[in-house]
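Attaching a single structure in structure tokens format; questions to follow.
Apart from one protein chain that is not included, each protein chain of the complex appears where it belongs.
By written order: A and B. Residues from 1 in each chain.
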Amino acid sequence: MGILEVKGVNKRFGGLQALGDVNLSVAENSVHAIIGPNGAGKSTLLNVLIGKLIPDTGSVMFDGLSVLGRHPHEICQMGISRVFQTPEIFGDLTVMENVMIPCFAKRDGAFSLHAIGGVDAETDMIDQAEEMLTEVKMIEKRNMLASSLSRGDKRRLEMAMCLVQQPRLLLLDEPTAGMARADTNNTIDLLKEINEKRKITMAIIEHDMHVVFSLAERITVLAQGMPLVEDTPANIKGHPKVREAYLGETA
Amino acid sequence: MDGILLQILNGLDKGSAYALIALGLTLIFGTLGVVNFAHGALFMLGAFCAVTLSRIISLSYETIDPNRLDFLGNPAKINTPYVYDFFGPNMGASIIDWAVPLSILFAIPMMMLIGIAMERGLIKHFYKRPHADQILVTFGLAIVLQEIIKFYYGANPIPTPAPAALVGTFDFGAMLGLNPGTVLYPYWRLVYFLFSVVLIGGVFAFLQFTTFGMVVRAGMADRETVGLLGINIDKRFTIMFAIAACVAGLAGVMYTPINSPNYHMGMDFLVLSFVVVVVGGMGSLPGAVLAGFVLGILESFASTPAATSIVPGINQIIIYLVAIVILLTRPRGLMGRKGVMEE
Partner (left out) sequence: MTDQSSTPSKTEAVEVAPAVQKSSRTKMGLRKQDFNIFLIVIALVMLAPFILNPFPEGSGMAQFNAGYPDLMQRFVIFGIFAIGFNILFGLTGYLSFGHAAFLGVGSYAGVWMMKLLTMNVIPAIIVSTAIAGIFALFVGFISLRRSGIYFSILTLAFAQMSFSLAYSVLTPITGGETGLQLALDDVRLFGTAAVDGSIPATNLFGLAMRDSFELEIGGWLFTFNAGYYLSAFVMLAAFYLSVRIFRSPFGMMLRAVKSNQQRMNYTGLNAKPYTLAAFVISGMYAGLAGGLMVSMDPLAGAERMFWTASGEVVLMTILGGAGTMIGPVLGAGFIKYMENIVSKINETILHQWFYWLPDGLEDFVIALIYPFIGKGWHLTLGIMFMMVVIFLPGGLVEGGQRIAGLFKKRKASTSDDDTTPKSAPQAAE
């Protein structure tokens, strides 16, 4: 029984079968990658996982609770954090504030009116945020505006914002899209470290095979909305069906 | 039946004005992506084009006629408009009489110029600024324009009559076989309605059948792609802004006999026109026109004693109420497209 269980999910857009009977089980503490050629339904699946799309049939359970139809903030409160294709951060706020906001969200829930007490007085939260920033090696950039960071730093910051909430599942949507090779490798190392140190389950939707094979313990291959195979990276590499799905048109 | 017909007719002229202003607003919003709070001011400027032209052609010089005495016994002063000298008294008199329709010819180049100046001078620099900034700067511009008009033309409404031939009412009911005298409709309002139908039709035809219009429509759908085609979209947008200004201005010109123009008429119409745009669906031209007429007619129905006796003051707030309900139930408006102004 995995921490994330997707069972019999179907989703149609008009005549297009975007997802057909998708079953997926992400084991706790594992890194699970979902790959597939363009238009395979990866984004649709992701949107189902985060409650943005409600499938026609099927269920998505996180730790025994259904995520379907919940607001993004509720899903996050359940322990699912999300990393976006382009880093989504609070550009107008400083790095430190960016990390403090998830700290407050973790402590106070979806809404709390601490309108009078100063941020400065929240020593616990400041400690927590500083610790996190030290861990991702950004502490010296704490007072910079987040929008002025480099792309790589933005990605690190976004990770820090997710991690400080100690999520149980981290959803990553093409975390290295558009990155240079060096940045990609840095990100891979960062993710590996996170997984080993913090024991956070990860589900990665990814295009880049290099990333997938360096990180994932299990891989699900989607093609035309259907799960093709699910196996370990070693077995996936030589799998004829996967070759066909990826190379079918060109070969 | 005749009561309903009467209210529909009564709603048409306001509806036409709403539709024309909303059409221009939507054009500007859809093509340039700018929220133009000064659009009401353009409507007002149009109306004052009519005022100005009728003043110009009524310019006259004074002569003293020794043969006639005024009531004090002094020789009578006679004002002779210059147009009498140019075109003869008969022709001159009818030119003065037809000042409002003639103003259309005057208003088109004027509004074009104003539109181009506005777009090149101000709006252009706000394409990339947040909508809040666009709202604020055009709001400021609207204040400036209306205050300038107030300074030169005073704060009081200036009566600008329709040509004598089009003053008065006709019995629309009798034409349809209803009891005579039940549905009386002023000629000028019918003229206004027909005029706006022609104008709206013209704009749609222009967008539909010319290459220029095609590019603009493509630009409305996807600005970046059109930009990539190497088409000079900015120039076209300037022209589009001028056209929208023109539409608002002409709506103002023809509206003068219905309501004497004053400096704040633009603001009065603007708020309602915005509501119309939102109800019609931001970025949808047919939606703007449809909503303009629907809300105009609705307002007219709400003004009947029957309606106000049930809900007092409903005529004042009906449009806002409808807008609130529409925005909450159909956020995209009646005919709005997906993804317009949605975060």
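Note that in this section contacts are C-beta pairs under 8 Å (C-beta built on N, C-alpha and C of every residue); 3 or more make two chains touch, one makes a residue touch a chain.
Since this is a predicted model, take the numbers as computed values, not measurements.
A.B. asks: Quick one: jot down which shown chains the absent chain touches.
C.D. replies: A, B
A.B. asks: Looking beyond the chains shown, say which of B:5, B:76 or B:143 touches the absent one.
C.D. replies: In the full complex, the listed residue that touches the missing chain is B:143.
A.B. asks: Which is it among B:220, B:278, B:294 or B:335 that touches the chain not included here?
C.D. replies: B:278
A.B. asks: Touching the missing chain, which residues of chain B?
C.D. replies: Residues in contact with the chain left out: 35, 122, 125, 130-133, 135-137, 139-144, 147-148, 151, 267, 271, 274-275, 278, 282, 312-313, 316-317, 320-321, 323-324, 327-328, 331, 341-343.
A.B. asks: Hey, which chain A residues sit against the chain that's not shown?
C.D. replies: 50, 71-73, 76-77, 81-82, 84, 88-94, 96-97, 100-102, 104-106, 109-123, 126, 129, 140-145, 147-148, 161, 165
One rule holds in what follows: only the chains that are shown with their structure count from here on.
A.B. asks: Just curious, how far off is chain B from chain A if you go by their C-alpha centres, in Å?
C.D. replies: 53
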